[in-house]
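Missing here: one protein chain of the complex. Every other protein chain is in place.
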Amino acid sequence: MLTIFSDYTLRTVALGAGALGIVSGVLGSFAVLRKQSLLGDAISHAALPGVVIGFLIGGKSPLALLIGAAGAGWLGTLVVRSIVRTTRIKDDGALGLVLSVFFGIGLMLLTFVQRQPDASQAGLDTFLFGQAAALVRSDVVTIALLGAVAIATVAVFWKEFKLLSFDPEFGTTLGLPMGRIDVLLTTLLVIAIVIGLQTVGVVLMSAMVVAPGAAARQWTNRLGVMVPLSALFGATAGVSGAVISSQEAQLPTGPMIVLSASVLVLVSLSLAPGRGLLWELWRRRKNRKRLSVDAVLADLYALDLQHEDEHPHSVAALNAMSAERDGVGEELKQLEDRGWASQAAEEQWVLTDAGRAEARLRSRSASMPGDGRASEEADGRLGAAP
Amino acid sequence: MTQPQLEIQAIAVVTAIACALPGVFLVLRRVALLSDAISHSILLGIVLAFFVAGSVTSPLLIVGAAAMGLITVVLVQALTRTKLVANDAAIGLVFPALFSIAVVLIARYSGDVHLDTDVVLLGELAFAPFERLVIAGYDMGPQSLYLMGGILLLNFAGLLLFYKELKLATFDAALAAALGFSPALVHFGLMGMVSVTAVGAFDAVGSILVVALMIAPPATAYLLTDRLPSMIAGSALIGAAAAIGGYWLAHLLDASIAGSIATVLGAMFAVAFALAPQRGLIAVARRRGRQRWEFARTMLAIHLLNHEGLPEAADENRVEHLKDGLGWDGDFTAEVVKQAKRNGLLWEGEGALILTDSGRRLAESAVAA
Partner (left out) sequence: MTSFTLAAGQVLIHGRPYAEQERQVAYVPQRGSVDWDFPTTVLDVVMMGRYGTIGWMRRPGGKERALALEALAKVGMQAYADRQISQLSGGQQQRVFVARSLVQDASVFLMDEPFQGVDATTERAIVLLLQDLRASGKTVVVVHHDLQTVADYFDWVTLLNVRRIASGPVHEVFTEENVRLAYGGRVAWLKTEPAATTGSTTAR
């Protein structure tokens, strides 16, 4: 683990991956909130023809490749948008179309260039899966600089981006140029993706956009918390992926970064307070218990109505009436805690006055004039499909 | 044409049609990107099946890969159903994770697994004729032609038998459920079709071209027709044409066949997008233009009607004063007046414009509406 401080290569890779994680975490948050998670996938694939054209024009200069990639990625988003706006093809179709067709064009150009006699192929093959191990200091500087510009822009236009993600139509009514703000945010997303291509590659870049944002969303309902948290998750995934892959031979860095991010997502989905799956399970259990307590109260009341005076009832009778398989002991304890029932003798329970009043109140609100089997919780929209 | 050239084109055409058939329903059901997810995550199925079978030619690989395609769909659905992430995010989380596991496994055991991830993603159709089907010493042709031909027949039969169910469950899932056709069953049937097709096709054309072949032809056909049967037939036709066109483009440039086919598909979509009758960009622009002139003529008629019979009419309704009254520039005004005259809405007397009966009716009905 400590090699991260001493090993030059590892330090470079970890720094680069971490910086990339921060940038894609920040911009990915917005993409996730705007339900554009897969736009990242389309942009990263659409960048390929730009990379090849950049290579043809600027040679191996990293800047030429970056500009080419960004240009093509940006053009891809433009095409997606105009297809969705003018035809009846929906988001998913337009994204899939642009993703695969742009990539195909890139592939055709790439193979065309490669088969020219004087072509040098270096730098282009890494595009598919990335080659984090080949990151050098100047790459990290590029990532950090471009990333800093992107994040600073987010800070400057924070409230506009927030409005765009939440309610763009309202923004329009405020007189804000939402179309241009959208273009700006999309441009930043393109930058975030393009600087990541060299590290994690085309196929996995989409995960770097989606995973940190989706994980961060589970822990908070506030954008101001979600975005920094997403950046933190992105950085964690980047650095830990880089470190893990350095520990053993033949653990490719890009996939390890994505798997680290996926673990963060899994943990967030299960544990996040209020939303997480474990939390939900616990709540459902509690809810079921509440309902079963209510049912026992109703049963006691029904038995009670058959007698004029206060009369104890056996647990056996209650067990027989209840749907609970493990008996009603626990439910009776709960009723006792609330002062609605008390134990009269061994295995004998009686309804208290407070319990009788409570049960009467509930039964009255449940039974309405008309037929007796009315649903208590009819939600007012009969037979409406969700 | 040489024998391999013919064979490559045959494989490409068969693959394109096999992909287009389920693709139509992917596009209509708005789950086009599941094809992207499935075509990537099947790699994990192949790797795992390889560990079990121990060979890359075992038919178990196809079964494993198709099963992984369905598992992908199930995982995406389960994740969406938690309501913790949206459907598109669920897709974007599931397939990169599965694909990553596959890449790591291949890298770790690269000595044993003879799988090249580049080939998985990009495919190499040019090599497809090298694997021959040999029965009793006779060369029956390339294996992938039989594989894809079989998958095409399967898809065609599935579509023929369950056309009505697919259509209903796609258009109105609630009604399908009420009439006893489980939409979930139909969905998984379709996804099974997509998975098997993706597995068969990716070997020849690569997983990303599978996406192009499944989505681009239906998307193009969708712009050209209003009928489901012609959308299906059109998709198959477009896919087949792109396969042949792409082959020759690749031949010309000495470039990747898969990439060239995708390029041709893109070009065909672009042409349809621009030129489609009624829905194309040009048709829409022309319709908008026509509506603009129509609107201007009506405005002119209303303007004339408003001033008709009033003392200032002779002045206001002169051509040279119209541009002030309506805020139009000179050329535009002249054109509108010319059109309105041609349509018999008005005539010019002593330098002022006078509405005809039909022009007055137009203005009155426009005002009333």
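All chains are identified by letter, namely A and B, in their written order; residue positions are counted from 1 within each chain.
Convention: a residue touches a chain if its C-beta (ideal position, glycine included) is under 8 Å from a C-beta of that chain, and two chains touch if they have at least 3 such contacts.
On a predicted model such as this, the values are computed, not experimentally measured, just so you know.
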Task: Options B:78, B:161 or B:271, residue touching the unrepresented chain - done: B:161
TODO: Would you indicate which residue among B:131, B:172, B:308 or B:364 is in contact with the undisplayed chain?
DONE: B:172
Task: Of B:95, B:222 or B:273, the residue in touch with the unshown chain - done: B:222
Task: Hidden partner chain, touching residue among B:14, B:28 or B:62 - done: B:28
TODO: Using the touch rule from the top, list residues of chain B that touch the missing partner.
DONE: 28, 30, 161-165, 167-168, 170-181, 222, 225-228, 231
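Going forward, only the chains that are shown with their structure count from here on.
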Task: Chain centre separation (chain A, chain B; CA means) in Å - done: 27
Task: Residue ranges of chain A in contact with chain B within the complex - done: 32, 35-38, 40-41, 45, 83, 86-97, 99-112, 115, 125, 128-129, 203-204, 206-207, 209-211, 213-214, 217-218, 250-252, 254-256, 258-259, 262, 265, 269, 275-277, 280, 385
TODO: Name, in rising order, each residue of chain B that touches chain A in their complex.
DONE: 27, 30-33, 35-36, 40, 79, 82, 84-86, 88-89, 91-93, 96-97, 99-101, 103-104, 107-108, 110, 117-118, 121-122, 174, 208-209, 211-212, 214-216, 218-219, 222-223, 249-250, 253-256, 258-263, 265-266, 269, 273, 279, 281, 284
